[in-house]
Structures are given as C-alpha cells and as structure tokens.
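The other protein chains are all here in position, but one chain of the complex has been omitted.
Should a chain be cited, it is by its letter among A, B and C, assigned in written order, with residues numbered from 1 in that chain.
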C-alpha cells in the first residue's frame, strides 16, 4: 500500500478530467480552432497534471519517506534521494 | 486556416500519445504502483504537453502574428498582446 | 535601439531589486536562517526574473519581431526562430 491510498479516488478523478482535457485539445486541433484558445487549454491541462504530481509527492513524503526515515539507515537515504530527483524533474518540466 | 495547419498531423499524434500517457498514469494509480514511478510518468506527460504548446506557439508567431504585424495597426497589437498572455501562462504553468 | 527602450527604467528597477533579493538570500544562508524561509525568498527572486523576461519578450515581439515581419523574408523567419527558442528556454527553465 502506498502513501496515496487515501487519495486514490481524488487522483483518479483528476486524471480522468486531465485525460478528457487532452482529448478535447485534440478535437480543437481537428476542428481548426484558434491557436490561442488551444494554448489556453494546454496550460490548463498542464496545471491539472501538476496538481496531481504535487498531491502524489505530498502523500509520498508524508508516508513512504516518513516511514523510511523513522527506520533510518540506507533505506531512508534512498527514499530521500528518489524524492529529490522526482522534485527536480517536476521543477524542470 | 491557422498557423498550425501544416503541423496538424504531428500535433494530433503528440496529443494522442499524451492522452495515452495520462490514461496510463490512471492505470498505475489503480494498480497501486510506486509513487515515484507514477511521478516520473506525470513529468513525461507534462513535458509532452509543453512540446505541443511550443509547437503551436511557434506556428502562431510565424503565421497569425506575422500576417497581422505585416498589416500593422490595432489588429497587430491585439495579436501580440494575446501571444504575450499565452506565453506568460505557459511560463507560469 | 531595441524594443525595451521605453521600459528600460522599469527593467533596471526590477533587476536591481532582484539583485538585492539574491544578495539577501546569501545573507540568510550566512546567518543560518531556516531552510523554508530561504526557499520562499528563492521562489520570489525566480518570479521576479520571470517578470523581467516576460516584459523583455513582450517588447521584443512588439517591436523587433513586428518590424522584421513587416519586411518579410529571411530576416523575419530568423527573428521568429530566435523568439521561439527564447520562449522554449523560458518555459523549460
């Protein structure tokens, strides 16, 4: 069981919505909608994915990383290393 | 017809792929995959959407904005204002 | 003369302030201030630089790119290519 267990329904709801947003963007392209209107939707979908990522990260820090650091040792260090890499990818994406 | 006309197939291919990525992320959540692995996929999907946005923006500047600025006057200023707002949303999302 | 000529004073004021913010962050590190408080200031300085970038880009599109596209031809294409690369760097930094 992972940290996001309690938030699973909310995550799945957000991901369904984001999937629908991306599908909607494709339809806008097919229907030759105006570039700026499409860009507005792409920014919205990107933000939606960021919210999912921040929620996952928050649960991960609060559960998986917290449990590992309570044990200490190499397991904890590996969890923190992983979390830092995930944060760097998020900041730079 | 908009600036992205010549790139429509590429845009649609990227958007299909991004849609599939988001659907895949939902499946990972359903299947209780490890948080960090899911976060890696969310960063990849965010990057894919950014590439779509930059491609759309590039076509928009090269066609819609260029044509408007060739005419000059309020139409040009409006196109540039719109483009600047879209860029700001992208930078801040 | 470049597009930002009319905004030069505002840009210089913002850059002075950002420079002061970065100097202030260094002082916080020297004074062993709390990590989270320092991180808050780093986010503020990053946002300040983004505002400078968006202002420069807006002036560039409204003047240098607009003038070039009014002439058309390879000069215009080069200006648009350059602008797109600068936007991509901004979105990905």
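Criterion: a residue touches a chain if its C-beta (ideal position, glycine included) is under 8 Å from a C-beta of that chain, and two chains touch if they have at least 3 such contacts.
Remember, it's a predicted structure, so these values are computed and weren't measured experimentally.
**Q** Pick out the residues on chain C that sit against the missing chain.
**A** 1-5, 8, 11-12, 15-16, 18-19, 22-23, 25-26, 29-30, 32-36, 38-40, 42-47, 49-50, 52-53, 56-57, 59-60, 64, 82-83, 85-86, 89-90, 93
**Q** List every residue of chain A that touches the chain not included in the displayed model.
**A** These residues touch the chain not displayed: 50, 53-54, 57-58, 61-62, 65-66, 69-70, 72, 76-77, 80, 83-84, 87-88, 90-92.
Methods note: only the chains that are shown with their structure count from here on.
**Q** Approximately how many whole Å separate the CA-defined centres of chain A and chain C?
**A** 27
**Q** Averaging over Cα atoms per chain, report the distance between chain A and chain B in Å.
**A** The answer is 17 Å.
**Q** Which parts of chain B, given as residue numbers and ranges, touch two or more other chains?
**A** Residue numbers touching two or more other chains: 50, 53, 57, 83, 90.
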